[in-house]
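All protein chains but one are shown in place.
Order of writing sets the chain letters: A and B. Residues in each chain are counted from 1.
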Amino acid sequence: MLRFTAKRFLGAIPTLLVLMVLAFALIRVAPGGPFDSEKQLSAEIQERLNAAYHLDEPLWQQFFRYLGNLLKGDFGPSFAYADYTVSELIATGFPVSLKLGSLAMLLAVIAGIAIGTMAALKQNTRADYAVMTAAMTGISVPTFVVAPLLVLVFAVTLQWFPAGGLGNWQNLVLPVIALALPQIAYIARLTRGSMIEVLRSDYIRTARAQGLTQAEILLHHALKAAVLPVVSYLGPATAAIITGSVVVEQIFGVPGLGRFFVQGALNRDYTLVMGIVVFYGVLIICFNFFVDIAYRWLDPRVTL
Amino acid sequence: MRRDSNQGHSLFRIAMQSLLSSKATVTAFVVMALVVLLTAAAPLLSPWAIDSTDWESVSTPPSVETGHYFGTDDVGRDIFVRTLYGGRISLLVGLSATMVSLVIGVFWGAIAGYAGGRTDQLMMRFVDVMYAMPFMFFVILLMVYFGRNIFLIFIAVGAVNWLDMARIVRGQALSMKHREFVEAARAGGVSHLNIIRRHIIPNLLGVVIVYVTLTIPQVILVESFLSFLGLGVQEPMTSWGALVNDGAALMESAPWTLFFPALFLALTLFCFNFIGDGLRDALDPRDRAGEP
Partner (left out) sequence: MKPPSALTTPPLLELKSLNVSFAGRDGITRAVKDLSYTLRASETLGIVGESGSGKTQSVMSLMGLLPHNATVSGKAVFNRTDLLALSQSELNRVRGKDIAMVFQDPMTSLNPHLTVSAQMSLVARRHLGQSKRDAFAECKRMLDAVRIPEAAKRINQYPHELSGGMRQRVMIATALLCKPKLLIADEPTTALDVTVQAQILQLMRELQTDFATAVLLITHDMGVVAGTCDRVLVMSKGERVEENFVEPLFATPQHPYTRTLLAAVPRLDEINIKLTPPTGTTPLLEARGLEVAYPVDSNSFFAPPNQLKALRGVDLMLLPGETLGVVGESGCGKSTLARAVLNLIPASAGDVVLMGEPLRQLTATQRRAMRSDMQIIFQDPLASLNPRMTIANILCEPLDTYHPNLSRAQKLRRASIILEKVGLKREQLGRYPHEFSGGQCQRIGIARALMFEPKLIVCDEPVSALDVSVQAKVVQLLIELQQELNLSLVFIAHDLAVVRQISHRVMVMYLGKVVELANRDEIYSSPRHPYTRALISAVPIPDPKSQQRLGFAEISGDLPSPLHPPSGCAFCSRCPLAEPRCANEDPPLRAVGRSMVACHLAE
């Protein structure tokens, strides 16, 4: 266990480095800069700004300066939001995104596994076909189509929930559902497929021969094995939810990290964009580490 | 070769037969073919051009009389024509980017799988590192900084998707290498090139076809996601994602501007996914006892 943690920690270092180099290069090689705006700044001011933010140094020097600051936990100041540091912006945006994302993930996992299991038990019946067609539709209809539709139906027409903003739990209902729907559909399909496979396996036959009830078989024998593909999917699912949150936050006007990122990219806010990419990179690496531990716990044959 | 009663039935033919025996799959095929035909024949089907404005009818609902079958948007552009032209872009991006990821992925995965050992470890370690990248963010950055170039979309999306392909092909190649029929061919002195050509590739094909069918809708989705963020194709060109973005803004006043592009997009994705699923089941030789 300790060895595994150390191994993964060491393995994460090159990954993060590649991530930072790529992001840094992408941002800096691009034409345009943070201080290009409508009104031309005088050359002198431009120079002074560049010097203040060390933009006049060679790129590699800037990169190592950034790296050094990062090791001290300093993401640097934001270029566009003049009075804020990137850390402060992440600290404002991330709790909102985290709440939205984790709720969506929780909903997706619980609903997806439940729906998939039920479909597997009723395999090749009408109910199964109906549920699976719905799931296929869920995968095929993008979030940015579902989200406006949800607003149209539940906020504008029925007026059950507010169309966006922040506040109490009602504000979160529609964004969370919009974010979770494709993942529910995907996880349901995964669970159904693996559950069918597991229910066909020899050891389930053994359990049936032992006179265990359907519930006991599902709970004690089948579920652990059947959720393994779902656990492996959690990594990509997180990435998908982070991506989806960019859209959902835009549509529902939620001030999360996703919106900061798009805005930052458009404003050439180097440090903010860099900060968010690194932050999410670390987040995904950590998350994948926990997923692997969960996998090990579920499948004793996997050695870490 | 002679075709007589002793002609065997290849696994692929059996798979196709079982696939085509399902009404739902055939329907999906037909719908998809219709969508492709419609987008291809777009200029013949309507007098309107993609960016021509009909000042007579601005924000009019679908109607046969005006010739705006899907209605018009807030500047009087014909949604029917725009949906079909947008479909061209979406499908084109889907196909091309999938081909990019197919070529890179098959190449990378096959080499890693055959070579094995250290080469394999290094190559797959690279894939692992790439997997941990928040790629969508990179694509967004690319789009923002390098302009909304359609070829860039192909490359960006293709470069993201090849990772899965490489993993799948590598796994298959690795297991295929130790299959007994490959060993038999090696014992028979068949050259490496011929083993790859006759034994490995034909047996990989099924998986690759399935994967391609399932990648196309993913790519279309990514493109429309970018277009939705305003980072995809630029006016006057359009794509389903861009149309849905426009439509979402007019959702309350002119819902048809959202409905039709969204419908085409969803229908296409649905058909691809459905056919891909069906193909996978048909090519999977495991028993399907108890199927209706």
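The rule we apply is simple: a contact is a pair of C-beta atoms (placed from the backbone, for glycine too) under 8 Å apart; a residue touches a chain by one contact, two chains touch by 3 or more.
Every value quoted in this text rests on a predicted model; they were computed, and no experiment measured them.
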Residue of B:A97, B:V127, B:A185 or B:L231 touching the missing chain in the full complex = B:A185
Just one of A:R28, A:K99 or A:K224 touches the chain that is missing; which is it?
-> A:K224
Of B:F12, B:Y69, B:F107 or B:F126, the residue touching the omitted chain is B:F12
Can you list where chain B touches the absent chain?
-> 1-2, 4, 6-12, 179-181, 183-191, 194, 198-199, 202-203, 289-290
So which bits of chain A touch the chain we can't see?
-> 3, 6-7, 10, 201-203, 205-214, 216, 220-221, 224-225, 298-301, 303
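By definition in this document, only the chains that are shown with their structure count from here on.
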Centroid distance [mean C-alpha coordinates] between chain B and chain A, Å | 23
Inside the complex, what are the residues of chain A that reach chain B?
-> 14-15, 18-19, 22-23, 26-27, 29-32, 123-124, 136-137, 139-142, 144-145, 148, 151-152, 156, 235, 239, 242-243, 246-247, 250-251, 261-262, 265-266, 273, 276-277, 280-281, 284-285, 288
Chain A partner contacts - residues on chain B that touch it in the complex | 128-138, 140-142, 144-146, 217, 221, 224-225, 228-229, 241, 244-245, 247-248, 251-252, 255, 258, 262, 265-267, 269-270, 273-274, 277, 290-292
